[in-house]
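All protein chains but one are shown in place.
Labels run A and B following the written order; every chain starts at residue 1.
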Amino acid sequence: MDFITVIDYIGTFAFAISGIRLASAKHFDWFGAYVVGFVTAVGGGTMRDLMLGYSHPFWMDNIGYLLVSGSALLFCIILRRYVVRLNNTFFIFDAIGLGLFTVVGVEKSIAVGQPMWVGIIMGTMTGAAGGMFRDIFINEVPLIFRKDIYAIACVLGGMIYWVCLKMHLTTEMTGLITAISVIVIRVLAVHYNICLPCLRAEDDLESKK
Amino acid sequence: MDFITVIDYIGTFAFAISGIRLASAKHFDWFGAYVVGFVTAVGGGTMRDLMLGYSHPFWMDNIGYLLVSGSALLFCIILRRYVVRLNNTFFIFDAIGLGLFTVVGVEKSIAVGQPMWVGIIMGTMTGAAGGMFRDIFINEVPLIFRKDIYAIACVLGGMIYWVCLKMHLTTEMTGLITAISVIVIRVLAVHYNICLPCLRAEDDLESKK
Partner (left out) sequence: MDFITVIDYIGTFAFAISGIRLASAKHFDWFGAYVVGFVTAVGGGTMRDLMLGYSHPFWMDNIGYLLVSGSALLFCIILRRYVVRLNNTFFIFDAIGLGLFTVVGVEKSIAVGQPMWVGIIMGTMTGAAGGMFRDIFINEVPLIFRKDIYAIACVLGGMIYWVCLKMHLTTEMTGLITAISVIVIRVLAVHYNICLPCLRAEDDLESKK
């Protein structure tokens, strides 16, 4: 198991934990919590693989993602008392996962010959769409649409990937710089509480179509 | 029309009825109720086919699924008074559909060379994901995540399929045993009111991302 795989599983674990915790707030049973955790972790990559024309989603190649999500469920069941105290740890894991997932999404797009702007969308989808599915499952308005810099960190990371490519850096160096950029942007955005502006509602919305 | 097709349409009818009834509780119009019924019936299999790399979803090969869903809508419109009285009948039909859909999902996974653990997931998705889409459409938290043994019956059925394969039973016998197991598990679970445990909510969930 190489270094990238370890990072990938850490990201999967952190994403699954975030799904399972929100599911538990809605009183889901273990099965439901597991599904929400798994989908939070692999949902973005699944949609990416379907849209890029891969014959099947990445997690079917390797039972590891299923097992890591299962261990996240066990973790939440058994060590429930400690989960809240580990918030900062999970936040860092989540940011690391976000950075790595973005890189994977961009690279898989380029591998099938898509242009770089599609790569940016796919990197963002890999990082952020899982959380969107999670929020749809628990019947909430997706957080990524109204809070923090989250998906935008992936978008910026994708742009940095593009710049690195233009500068003819190696794939490894490009991936590393991109992942670190996403992590740093995410951490700084939360630390300094940086948000995108919201659209103001129109007063009149009877006309909603 | 062979025996399997008849069973398949009975399952489709029962699933569509469940979608249409919940849609009617939300005052959907006929078109909306039809879409919800159809998606409840074929949504799980559609997602399965997309993920397994089939070129198109199964229901495009045969207009039967569309017509069966349409007859379920007609049934609910015309015989509305009798629908409630038939609850037990629908429950049995639904369980039969669940059993058969699980077998179909497992078999289509094996047919494209996926390992058995993917087959179990695909069998469960075929049986249970339609109900999940239904609940997302009517804007409710999916029932399968917090009530009864439903999807778990598919998971157990998939495992039984695996055991039968290992014992070198014929495909027919394996499918039959699996379907009956799912039906029996589902019926017993409802009869004895067996549920999975729920995750307890953390007191503190401000930290929710």
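Note that a contact is a pair of C-beta atoms (placed from the backbone, for glycine too) under 8 Å apart; a residue touches a chain by one contact, two chains touch by 3 or more.
Here the structure is a predicted model, which is why all the values come from computation and not from measurement.
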- Message: One chain isn't shown here. Among B:24, B:114 or B:174, which residue touches it?
- Response: B:24
- Task: Could you tell me which of B:136, B:169, B:184 or B:198 touches the chain that is not displayed?
- Result: B:136
- Hidden partner chain, residues of chain B it touches: 18, 20-33, 35-36, 46, 50, 55-57, 60, 63, 66, 76-77, 80, 83-84, 87, 131, 136-139, 143, 147-148, 150
- Interface with the unshown chain - residue positions in chain A: 50-53, 114-115, 117-118, 121, 132, 136, 139-142, 144-147, 151-152, 155, 195-205, 207-209
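Note that only the chains that are shown with their structure count from here on.
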- Counting in whole Å, what is the centre-to-centre distance of chain A and chain B, each centre being its mean C-alpha position? 29
